[in-house]
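Every protein chain but one is kept in place in this view of the complex.
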């Protein structure tokens, strides 16, 4: 059987061209189109993008499909700058450094590190966006913002949530990234760049959380970047992804620094500290075992 | 034994404070300093960086220790924009998409993908920087650039290298990213932002590679971004890392798009294509095996 | 201030020995105890384990704390053998092969692949164990097995679950691993090695799923290994982990085979197939953008 006799594909019994056409639809994308000598991102020829749009513009274009205004890009940029690093006590950074001492190349150290930016270490920003969107949905068709925030906070507490994502920090009594970022959102609101709706929601949630508390639980970096990402129309999944792009910068910087410092198979703590064994005392392997 | 009787640590036999002080030096960094309510990157308080410096400035600061000039940042930015994506045929992008259909979250899909940006898929830029630096070293104390390039190219060919990193492309006869990026380097050279030494080296290597060839092997995106990173004083390791930061944008965009498309446990090719089995025919498991 | 004057640690204000003792409790384990010249796993000196217990015994010991009987180990072993591979159409295997062509070493290729054995690709066995345990819990204090299975199946269907984990296969009308594994469980039940409770539960769930269907949805490899892991007292988390140990064998075999085959930056499909671009047509980058 051959293709030129108008035959059927022996494996599928279909016309070969139909099988081929279907196979070509296996991977589909709106993002990039490539032909020999040609690359276009979201329709824009790469040679026109280079030198004309910024890196943050390109992040936005790739994720959203269109270019941002300069003011939108500036707000996203501030959130990215704020999120690049939180030091070698963070598991992601420590993992990158340890991986490097195991002979892992830069890409591998970054991969092992980025991989742990999961629900607990990389998820609170995304989860806080969902929280704000929940308040936003509560307000559909009108209603009082403070009441909606109070209701949503109560709902999460009733569900057993102890720490609402985006609020409180186990290290910083007041996260130094909160006020400068919130100020930029307020400026952008005044300029009509964003509506300010999510800044208001974030503040209402903060108020609801702190009712009746003597020791405050202020908005943290996740809570304020969640405001920004929501204001700019990103989805929660985007939120986690954009945080990862930012934190990758810190991960890379620590990887390169550890490479320069050297060290081989560097464990988490020095040998002088070690770890505590809490298992059974020495015992012999039984000579006879049950069959 | 207790710490207050001036005793020794029972495990190490050292003074406890000395053991403690040594343990605190286990992890060291020049990059970030954190105290409750305070974060400083390379000495700059985070609240002053936010809104005042760009994301590309921050990448530079984190990797190099100092802020770049605006012109330096602009050149780095162009290289980043040029490198964000090369489509779903690239294994890194395909892996991110496949991972997403396996239930892996955004961080995990990005990790599995970034992990493969190793020597072959993510290394040519770094390797091309090393090639340029080899020509640069050859020129120390004077000498002819074209001759040095010719000599280095010959050395690699004699060592059995078939494809010099940074030149030629299996898909693009002419990489559309080459000329716009090279033009930006030339402008920056004219403005005194960079010396132009590595643009000259890159061009000399390109000439040396193409001597006697009818079908040209032009500089590709790795070759021209390697020029930029060398001009800006980055190390080859930085080069690979910065490429990864850029390509992470494409990886994230395709991850989010695949999430939207859905699909479960999506293999590389459709079932109608499948794969070819080339192993032994069916055979029975032997009842008796040699002891 | 020094440790020998009975001073306080300048950083924490605590006695240095107390800080040190607390630091030693940061990492704790029941699994392994190591001293110079000594390694003990769950209390057993490594030199006594070597040559006296098998690899499957050691897997059990490491996860469960005690050695299994030979019959328990044999049942676990059969489940492991059954799970090593399902071919290059599985994303995990394809990823390992693609990673290899990117220059990633064996460890990295295995990591990128294992990483995708997440909820959808690696989770059904674990989820099926949870399903069986749900039926088991339903039966506490007596009750009819078939009724309990029917009730649990209905509960999941009411919750919108379309495919119950462990049943049906998009490729195999009947999974060839089902009957031989189930036969081994029945033999082990007859021999008093296991109770047979979860084999009965699995069959009852299968019956409940198939009521009123003309085209059967039989138990698959996840459903039958879930029976085995439940019978042997493993937790669902163990279940996913043990599956990963098994599938790692296939991942490694395909990695090594791809290394032998060669190939560089091998995309998911050949160039002749490529992918379909579904995004916007070519358009110029706007010269002016909103500020």
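Some notes on this structure:
We call the chains A, B and C, going by the order they appear; numbering starts again at 1 in every chain.
Please note the rule applied: a residue touches a chain if its C-beta (ideal position, glycine included) is under 8 Å from a C-beta of that chain, and two chains touch if they have at least 3 such contacts.
The structure displayed is predicted, hence computed values, not measured ones.
In the entire assembly, the chain absent from the figure touches the shown chains A, B, C. Touch with the chain omitted from the figure is made, among C:43, C:68 or C:105, by C:105. Considering the complete assembly, chain C touches the hidden chain via residues 9, 11-12, 14, 19, 22-23, 26-32, 34, 36-39, 41, 45-47, 49-51, 53-56, 58-59, 62-63, 77-78, 80-82, 84-89, 94, 97, 105-108, 110-112, 114-119, 122, 171-177, 179-181, 183-184, 235, 237-238, 240-242, 244-246, 248-250, 252-257, 259, 261, 269-270, 272-274.
In the full complex, chain B touches the omitted chain through residues 20, 23-33, 40, 42-45, 48-49, 52-53, 65, 67, 69-71, 104, 108, 111-112, 115, 268-269, 273-286, 289-291. Within chain A, the residues in touch with the undisplayed chain are 1-7, 9, 11, 15-20, 23-24, 87-92, 94-95, 98-99, 101-105, 108, 111-113, 115-123, 171, 264-269, 271, 273-275.
Following the convention adopted for this analysis, only the chains that are shown with their structure count from here on.
Looking at which positions face the partner, chain B and chain C present mostly the same ones, since more than half of the interface numbers are shared. Bringing chain A onto chain B by least-squares fit of CA atoms involves turning it by 180°, to the nearest 5. Measuring from the averaged C-alpha position of chain A to that of chain C gives a distance of 25 Å. Averaged C-alpha coordinates put the centre of chain A at 20 Å from the centre of chain B. Residue positions 23, 26-32, 34, 45, 49, 53, 108, 111-112, 115, 269, 273-274 of chain A are each in touch with at least two other chains.
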